[in-house]
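Complex shown without one protein chain; remaining protein chains in place.
Chain IDs A, B and C follow the sequence of writing; residue 1 opens each chain.
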């Protein structure tokens, strides 16, 4: 469980990246597609050439090939060998390192039990479901007992519930194995949940490294603010617990219901995508529903941002171009505004 | 806007289907894949042969080819002609009916404006987004001014928000055009929202035809109950409005928060998929979170049903096999149970 | 900076060809392999190329080969498409003709040659018929497959929109089958040249194939090489030509459908 340092690393889009990943932590790298996240993992694993320096536990590993870096890598898309069964996939790294057949079999069995995939032992990757593939790939990367684990979008392309469960299982596993983990994701919510520290990348640069909380209410620059989605930061003038786990927040004349356990709140952050607009009144219950006025419509490629004012407060909302074209809204006109109840980001009073 | 009657129609899986669709209503056919829903539309459109009789406004149309049935059909997968542009796709039916060029152009322009797709006029289908394709296909099927509209999964493969918006636009359009509509979907929630009446199909049989509300609290048989997802019907001993649009329901010792506007409730229905189980305590707020005990685990192909008892009440929950394998639960053990706040199905007191 | 790297790379790309030609020239001149008569240097081949072009021998033989390929390929393709469309569209036609065609399809086109020599005799119809056969069967097969693979949904959609069967065939089915039809045509475009020279080598006294055999009997390796260059260029051109036509006609919408 070593420390990893990157010094002035350049490759593809990445330019002069300096980064220190602490011994044993879960370090999450977030950023949009093409920000250079995967490139960073490839550099640490040594599967690509690069400029700059990588130190593992203070030792320069620049000349060291990927075979000898002691890194386990869960690739995006997994890269499970399609021509090998589950057991052979897991055994691949052990055979490559010259373990004898008996030792390999024992280790493969142990790993399959740990990952609860023993029943999949003889299946080829194309016969596995998304969640099963993830577990096989994880077992394969853990088989040679690496000190460093690189995870590239480990929960992508799983359904919501499976991804949530896998995440909590991963968290448990990482703490147990106590390996140094670099975890890449484009999903900020996932990053917040699992990270000791988060690095936000954009266009090959590390824009900010901080704890999850600080990122939200204290983004360092415009680019980080854009990435975290330009949340509407709302100053609370009061808050009231309605029931266990539910709080009503006051801000001016606005009352918003949110899921939350705990003390009084000073600020909350509401995501633009968590605010729905519609031109007709939905038949459902009027939970967190307000009437607003469209101030501005901003087209940004495949998404549209709409600024609406509700009771003197200005809210930024965001939707896909497709969704935007299904509703008829115009600048200056009234709209129905619904704030979805989602998990809350907040600063306590 | 005619009435449609099917008498003892048999084709593929469908056996002796009798059905009357009333003049001008939105009639929704729900059922799982392979229940025979699309076959029914094909029979009404006449694009397939069948046994039995189809009457439109009392007239037997069995010998009438699809070209002369006056039916607009939005196919599943849309069947937009890939080699024609948006405008040519919409014009296809008008040219086929021998309208002159000028009349065709006018009608195509009107439809493109109505559907807000004028800017897509020269594009081929592969250059359109999912939502855009749907609107082009709808315009094409409406072009020859049909009296009957057949819609096969019109909102499938759209993202959640777009599909929601398209649904409300469709509802508005159908009421305006006042055509008789047969709307096929596998999504019960969608059916409830848009239907005047719902028919539940299963294995080629129409199991029940009723209003959306009746379906839920009064399913006619096991097969309908299975399709509506074996909801947990909870008798309420009390209910209390917490805030506008939010109610706390009491049932024995259990208190559940739900979004709802209105009077006191007698019964509510909670879907097995709306109840999450987990072996670790989530970091989020304790909204509708309870501790339960696992009574029974039932494997059903790709899904797993788990019966848990919470405070003497028995709840049925359901998850995917993938999700199930990510959590470690066993019969007789404790689990965390979270009831998701979703739109409520209820019977008022 | 980038431009320069690219130019340098494309310059490096033809380097192996330059080396190849230089080696050829050297081996030829030094008579290292098989003697200068059997292995003429590149320059001698080019000189002969010029000479054969100037005195019209190459042009004449090339033109008669080209004419045969064009007529055979065109008539074979048209007939193939017509039969293929009927077989793909009408199940009865498919049931009746399908087994016979799958019986005749695997016979090598060249195998027909001795038979046709006896039936037709040695005249211009012989190579044209061979090319006709060589292109007919694959085009029938690909066309019928293409027509049959058109998604029934498109046909049903056209029906509910009020289109007659003939309109559906010409406005929906055939256009959608074009990518498959072109697959057949593209395959045959190069193949027809290959079959033609074989036929000319065996039985026909004119054309590039005949010139090849004449050169062989005169031990004129330089002429053989000139013919091979012309042939490989024509094979390439015909294949690329159909690929281009395909991109023109279906590229706008195909491969994305």
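Just so it is clear, contacts are C-beta pairs under 8 Å (C-beta built on N, C-alpha and C of every residue); 3 or more make two chains touch, one makes a residue touch a chain.
Here the structure is a predicted model, which means the values were calculated and not measured.
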Within the entire complex, the undisplayed chain is in contact with A, C
Across C:27, C:47, C:66 or C:202, the one contacting the chain not displayed is C:202
Sort through A:2, A:125 or A:231 and give me the one touching the missing partner chain. A:125
Can you work out which residue in C:155, C:224 or C:250 touches the chain that's missing from view? C:224
In the complete complex, which positions of chain A touch the hidden chain? 42, 45-47, 65-69, 71-73, 75, 77, 79, 81-84, 92-93, 96-97, 124-127, 140-141, 143-144
Can you name the residues of chain C that touch the chain not displayed here? 12-14, 16-17, 20, 34, 38, 95-100, 103, 106-115, 117-119, 190, 193-194, 197-198, 201-202, 212-213, 215-216, 219, 221, 224-225, 227-228, 231-233, 235-236
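Following the convention adopted for this analysis, only the chains that are shown with their structure count from here on.
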Farthest chain (mean CA position) relative to chain A: C
From the C-alpha centre of chain B to that of chain C, how far is it in Å? 53
Please compute the C-alpha centroid of chain A, do the same for chain C, then give the distance between them in whole Å. 54
